[in-house]
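With one protein chain removed, the remaining protein chains of the complex are shown where they sit.
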Amino acid sequence: MTEFLLGAAGFVLLMVALGLVRILRGPAEADRLMAAQLLGTGGVAVLLLLADAGGMPAIVDVALTLALLAALASVAFAMGAWRGAVDDPAPPSGE
Amino acid sequence: MTPDLAIDIGLAVLVLGVAAWTTVVRESFAAVVGFVTYGLLLALAWVRLHAVDVALTEAAIGGGVTGALLLAAAARLGPAEDRTPGDRPGAAPRLLAAVLCALVSAGLGAIVLLPPDPAPTLAPAAVASLPKTGLGNPVTAVLLAYRAWDTFLEKAVLVLALLGVWSLAPDALWGGRPGPAYRAQRDGALALLARVLPPAGIVMGVYMLWTGADEPGGAFPAGTILAAMWILVMRAGLADAPAVGRRSLRVALVAGAVVFLAVGLSGLATAGAFLAYPVRFAKPLIVLIEAPLTFSIAVTLGLLAAGPPERGLPR
Partner (left out) sequence: MSAALDILSAVAISAGAFFFLAGTAGLLRFPDSLTRLHALTKADNLGLGLVVLGLLPHAAGPLAALKLIGVWLLAQLAGASVAQLVASAVKARGPET
């Protein structure tokens, strides 16, 4: 079972690594951010699998922290904290 | 090739690749995204190295607060970046930087790989003294008992960094509110996030502080999580950034360091040395230090991300 869990962790890591290609290619800034978001979620999955495989439950805390904070960078992006929107502080509302 | 080794090699390659890309990419937004990604991958690497406390802090700071801070900085730079493309450093400084970085990397590699096997380490001594501190987590023991002085100084450095950020404000705005006035869209997805996430974050932060005594955790990850929640609430417009001249804010900033100093000075009377703890009260004193420390760290980091004052006080 441990080998399977580690294998699954490795597979998910490979997937999000491939997703990082989207950071390289863009073309929109939203695309780069989405690749980082995928890495965040994939990282949470990898951490949960590693926690179970290694028998270290403290790693689940790291996953919790990551899940909690993954949104922050995306919020900063969507708030107009990127070039072209500095003079427009009205946030996209997501309505 | 076992899955273990494959994961480790894959992570190492990824970290190096993302770091290299972040260094050479041109647009600052892409570089910031690369840096945040690098932080997340590093957190995974720390977990693989069994350094869970460091992974916690890396995930909290690198994945959250630094991302928000750098994105805001990139946004400020945005217009200026377009206007001064000719200010890139020339070939000679960049070559020098590359050589220096390579030397540092080689030096670190040599330190880690060359010394005698087993490498000299203080870890057994650190663990052996744990019962006297009443703690179960050796990292917390190092931070708050063996090297408490360093932790105190780090806290002071954080406040100094905040002063540095504040000093960027024009004279007329000193003491004002940082950042633009974010307008809240009360029915939007952002407002939802900023209402539902912070309670979970506060619970998580307090839990992290409490569990740091015996399991990975501690004041710094806890403070960072709380800071991130505050940043979210401010950016969503649900709460305005406080004016930096307010006395209550400044008290909150220094509370951690002051309590730390007070406990340290009391150690002169009760245990014979600065920052020494009497054995029977070691754990309560450490908890007494950690709680205000977490609060101060949260306030400091939140204000660091908010930036220098941009709006004056209402007259």
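Going by the order they are written in, the chains are A and B; count residues from 1 in each one.
Throughout what follows, a residue touches a chain if its C-beta (ideal position, glycine included) is under 8 Å from a C-beta of that chain, and two chains touch if they have at least 3 such contacts.
If you're wondering where the values come from, they're calculated on a predicted model, not measured in any experiment.
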Where the missing chain makes contact, among the chains that are shown: A, B
Absent-chain contact - pick from B:Ala6, B:Ala51, B:Leu173 or B:Ala189: B:Ala189
For chain B, the residues touching the chain missing from this view: 188-190, 192-193, 196-197, 200
Touching residues on chain A - with respect to the absent chain: 1, 4-5, 8, 11-12, 15-16, 18-19, 21-22, 27-31, 33-35, 37-38, 41-42, 44-45, 48-49, 52, 57, 60, 63-64, 67-68, 70-71, 74-75, 77-78, 80, 84-85, 92-95
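Simple rule for what comes next: only the chains that are shown with their structure count from here on.
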Cα-centroid distance, chain A relative to chain B, in whole angstrom: 19
Sites on chain B touched by chain A in the complex: 2-4, 6-7, 10-11, 14, 18, 21, 28-30, 33-34, 36-37, 40-41, 43-44, 47-48, 50, 52, 55-56, 59-60, 63-65, 67-68, 71-72, 74-76, 78-79, 81, 180-183, 185, 187-191, 193, 197, 200-201, 204, 208, 211, 215-217, 221, 225, 228, 231-232, 235-237
Chain B partner contacts - residues on chain A that touch it in the complex: 3, 6-7, 9-10, 13-14, 17, 20, 23-24, 26, 29, 32-33, 35-36, 39-40, 43, 46-47, 50, 56, 58-59, 61-62, 64-66, 68-73, 75-86, 89-95
